[in-house]
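A single protein chain has been omitted from the complex, and every remaining protein chain is retained in its original position.
Should a chain be cited, it is by its letter among A, B and C, assigned in written order, with residues numbered from 1 in that chain.
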Amino acid sequence: MKPKNKLKIINDPIYGFITLPGDLIFQLMEHRYFQRLRRISQMGMSYIVYPGAHHTRFQHALGAMFLMQKAIYVLRSKGVAISDAEREALLIAILLHDIGHGPFSHAMEHSIVESVGHEYLSLAFMKKLNEEFHGKLTMAIDIFTNQYPRKFMHQMVSGQLDMDRLDYLRRDSFYTGVSEGAINTERLITMLHVHEDTLVVEEKGIYSVEKFIVARRLMYWQVYLHKTSLVAEQLLLRLLKRAKELSQQGVSLPATPALHYFLTTPISKDSFSSEGLEQFSKLDDYDIVSAIKMWIDVEDAVLRTIAKMLLHRDLLKIKMKKKPIPSERKQSKKSALMKREGFTEAEADYFVFEGVISNLAYRMDHNAIILLRKNGKMIDVAKASDQLNIEALSETVIKYYLCYPKSL
Amino acid sequence: MKPKNKLKIINDPIYGFITLPGDLIFQLMEHRYFQRLRRISQMGMSYIVYPGAHHTRFQHALGAMFLMQKAIYVLRSKGVAISDAEREALLIAILLHDIGHGPFSHAMEHSIVESVGHEYLSLAFMKKLNEEFHGKLTMAIDIFTNQYPRKFMHQMVSGQLDMDRLDYLRRDSFYTGVSEGAINTERLITMLHVHEDTLVVEEKGIYSVEKFIVARRLMYWQVYLHKTSLVAEQLLLRLLKRAKELSQQGVSLPATPALHYFLTTPISKDSFSSEGLEQFSKLDDYDIVSAIKMWIDVEDAVLRTIAKMLLHRDLLKIKMKKKPIPSERKQSKKSALMKREGFTEAEADYFVFEGVISNLAYRMDHNAIILLRKNGKMIDVAKASDQLNIEALSETVIKYYLCYPKSL
Amino acid sequence: MKPKNKLKIINDPIYGFITLPGDLIFQLMEHRYFQRLRRISQMGMSYIVYPGAHHTRFQHALGAMFLMQKAIYVLRSKGVAISDAEREALLIAILLHDIGHGPFSHAMEHSIVESVGHEYLSLAFMKKLNEEFHGKLTMAIDIFTNQYPRKFMHQMVSGQLDMDRLDYLRRDSFYTGVSEGAINTERLITMLHVHEDTLVVEEKGIYSVEKFIVARRLMYWQVYLHKTSLVAEQLLLRLLKRAKELSQQGVSLPATPALHYFLTTPISKDSFSSEGLEQFSKLDDYDIVSAIKMWIDVEDAVLRTIAKMLLHRDLLKIKMKKKPIPSERKQSKKSALMKREGFTEAEADYFVFEGVISNLAYRMDHNAIILLRKNGKMIDVAKASDQLNIEALSETVIKYYLCYPKSL
Partner (left out) sequence: MKPKNKLKIINDPIYGFITLPGDLIFQLMEHRYFQRLRRISQMGMSYIVYPGAHHTRFQHALGAMFLMQKAIYVLRSKGVAISDAEREALLIAILLHDIGHGPFSHAMEHSIVESVGHEYLSLAFMKKLNEEFHGKLTMAIDIFTNQYPRKFMHQMVSGQLDMDRLDYLRRDSFYTGVSEGAINTERLITMLHVHEDTLVVEEKGIYSVEKFIVARRLMYWQVYLHKTSLVAEQLLLRLLKRAKELSQQGVSLPATPALHYFLTTPISKDSFSSEGLEQFSKLDDYDIVSAIKMWIDVEDAVLRTIAKMLLHRDLLKIKMKKKPIPSERKQSKKSALMKREGFTEAEADYFVFEGVISNLAYRMDHNAIILLRKNGKMIDVAKASDQLNIEALSETVIKYYLCYPKSL
């Protein structure tokens, strides 16, 4: 007789082993839509600054599902009723929450996939999969879109303390080596509870929540909004925008078929109800990076120059300030560039530009992190703190930047 | 020919290997005064709550010295001149900074070693060792007592970001398993610099400093001031106080010779210039714990009861509040106990008592953590933060507690 | 309404959180017999070489129970039927497997608690607890003593790949900082299975098992049988033996009551059916170490000298060889010592002695580690290896040592 082994297991450098719970989830994971996430880097161009940051959305999705398994186990142990069907739906919802991410999402969404966000696309993929799987994803979709009556379940998928965030902060901290960004996912999850259909944290978890918020703030300013990554992302956005402009003017640029589709076709949300979604499902980091590599030889000086900057990591200079940067500074840099390179103003705008970034460490609103007092009362964590430090972190921080060529 | 190996190495679970730099330091480490630290737990009775917390002051002293080696390497790399003699003095000062700690220091200092703090005793030991080592510790003592002209060196030994604190926060976090308390000592040290004879942190380190302050705050409330540890420490203090009272009344209590000395002899700072220091050098956790174990059978009901509580971890109940607890509550508990046990008021005070604890996460004073801006200006980290969150943490937090027997 | 929280949780530096499953186990853990393990160091005097090694048998017992929970979860997932009663019994059996360990067990068993091993005492404690808990430990005792019909359960508690060993190897490696000794407990447990009532490892786990055996071998020679620890343990054994001799000759030695009992009373297995067990339950590291500290001032030169050696870490010299050391070497050292110190031969034997240590990395017998082939056949791991390396490790390694005073 042959032994049985019902455990499907995947190695993960952070959590050790991730067990795949059940056949449906295994089949979803094997689907080419999901497998595409293996070719999409979680952190876009951050590897330019943090060479270790080559992990993918595939790993993140599995990690978030692993944390969801832990959270369900904790909640059930505390007497929160979660049926097996709800459990599966929660796991599917978190597994697929990012399935609509394209390569370098932020840059793409502001250039070639105009105005269509990844949440919209994730939902589109889930609906498509729901057809293929004969309606088995309906409850997961309801949770994902917050249509499901038990609201705390949506909060586990999307909220200020959801499994998505818990995994990506820990994972990004791990792979960048910025270990101060590490959060204790295990402890935070152990302190979760549900009260009046709201996901809450037990009172004694207040210091862990504080530390979570500060770690997140650190990751934003030190990693996600790192000056060098910011320049790279802005350049990538402009590269794609320029390529789309040229393509629509009839210039033929070397590109893979999927990228070619998005460069030459006008896109709207409707596009993704038909051919667009299929094309999108073929697009990944390899299309973008191989395009950059080919475009270092194209005729257009703007496109060629940006491609070289990105490939050889020889980026623009950036100044970042707490106050708006006087417009004369930008203007004078631009004039100098136009003069030197013979650029039009529109062309010079690709290399001299300003922008604003902002981050809110903690949001005091309907999505606040709620503490559950021992007496059963619920309170916003910012109000519960001994000191006003979390409340202080609920002010948005804004920074202004100006980019221009190093040689100017 | 036999191979030479000049590296004296000690294993450390946190840093891997700690190399002992030079013969003098090796000899100090081998001295019985320093070896005594092997028998003194770093965290007193915290193991009652965190069973992993059995590390010793010996390990902490070595760890702090290891970090000092790192810090000196970083500062020298940045052009700060530190002579070899200064390096050795810094290493000795940090190695010996805690050598005057007795077992369960806090409880002892408030009972049998009245009014004499561990800093005073550390200095007394250093002076004694300086005699034995023919003046080789003079510069180390000058740094320790802030007599040395280069003030930043004292700050490395004793300040808001000194090597002592960097090691103990990390080490205590590691051994308790409260991993959110972990700080990135390596990154913090890498960002140290010296400017105008002041130890500073480079500007880009601001988020790491923020996180350090929040981690420290978390360790205070979650670990160092944990309710159960607090009760245990208060009971231990009262146990020793009672034992000293009884001893001075002529009651003979079983005790090791060194503990017997401190129970029967009135102590002042002067005591430590003569016999007292030698007796103190024989006192460690084993004297205290073996006394507790023997005192569960003594005649005095107060002493016996406290000893049993500590040994069997069956402690008093504690209520902790943000506001002072009305005195009637204490009074009524005390009356009930006096009635039930036939205790005098003084005896009941051993079991029903109130107190105050406070913690300041960050101190904005002459000892502040100073950031060094890129333009060369220095600024208090609390003022440099984008948001006012660190400033918020510079308010002292006070909590009030009342302890009384569970059965009441 | 107040929220419920059914999770009883303990922090552990290695596994994060350990959850206590159920009231009975919680009560056993709170029992003073089990709490005593907080005062018994897991690694005896190894901290002399590895200053981090101050973890206790209390932590180890909880850790082994944690691994048992994992193993049961894995086996059940693979279809092995384990009832809830069996689960509780397995957890209790592993929790209490070491409850009979005294302080510095090996040294004690060869001196003052002559010939009574810790397994015997663990069983005696379990039986006593079984009375107190009205027979609820009966199945646990059956598993512990291998009376329970399902034999694989005993193997999980005591075998070449039991939860005891998995925890202590990992824990000792962690606390000593000898990270090569670390084993991947999680992976090994994930590969466990049961076949024909035998605990087996799935075939693909062969390399993990190999690495486990090699890591264990490394821990033996590098840590457990480290030369310095070996000398310290031999001296401790002789210290206790000498103290018992003197006590039985009527010499009054300072000692805590529990230690005094064992020094003055002849001990046999029968002793533990009555008063002996109660006395033993009061004995821990603090009795031994405080005795060492007091004995540095006793009149007997042998006892005093050994006590000083241990306290000041100024031990004997040791030579270790692969071949027996010629008896003349010992004899000449002994004569020199007798002459110099005026010792009798019997007294000199305390300081000049030889011995043998041996270790078997892997045992090919009825207790072998069994691999389960994909075809359902079982095979000894040593036979399954591609190369003969594991078989090579099933030869006993013997080393011979001679100890004598450094000054000779």
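By our rule, contacts are C-beta pairs under 8 Å (C-beta built on N, C-alpha and C of every residue); 3 or more make two chains touch, one makes a residue touch a chain.
Here the structure is a predicted model, which means the values were calculated and not measured.
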| item | value |
| --- | --- |
| Of C:Arg217, C:Arg304 or C:Arg329, the one touching the omitted chain in the full complex | C:Arg217 |
| Chain not shown: contacting residue from B:Glu114, B:Glu202 or B:Glu245 | B:Glu202 |
| Option touching the unshown chain, where B:His110, B:Lys136, B:Lys151 or B:Arg187 are the choices | B:Arg187 |
| Which residue of C:Gln35, C:Ser77, C:Thr145 or C:Ser208 touches the chain not shown here | C:Ser208 |
| Residues belonging to chain A that touch the chain removed from view | 10-14, 16-17, 30, 32, 35, 38-39, 47, 50-52, 54-56, 58-59, 62, 174-179, 254, 256-258, 282, 284-287, 289-290, 293-294, 297, 311-313 |
| Touch residues of chain B, complete complex, unshown partner | 1-7, 9, 16-17, 74, 77-79, 186-187, 190, 193, 195, 202, 372, 374-376 |
| Contact set of chain C toward the excluded chain (per top definition) | 179-180, 182-184, 187, 207-208, 210-211, 214-215, 217-218, 221-222, 322, 361, 386-393, 395, 397 |
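Assume only the chains that are shown with their structure count from here on.
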| item | value |
| --- | --- |
| Angular offset of chain A relative to chain B [C-alpha, multiple of 5 degrees] | 180 |
| Greatest separation from chain B - chain, by CA centre | A |
| Copies chain B and chain C touch via same or different residues, half shared test | same |
| Cα-centroid distance, chain A relative to chain C, in whole angstrom | 50 |
| Centre-of-Cα separation between chain B and chain A, whole angstrom | 43 |
| Chain B and chain C: spacing of chain centres that average the CA atoms, whole Å | 32 |
| For chain C, residues contacting two or more additional chains | 16-17 |
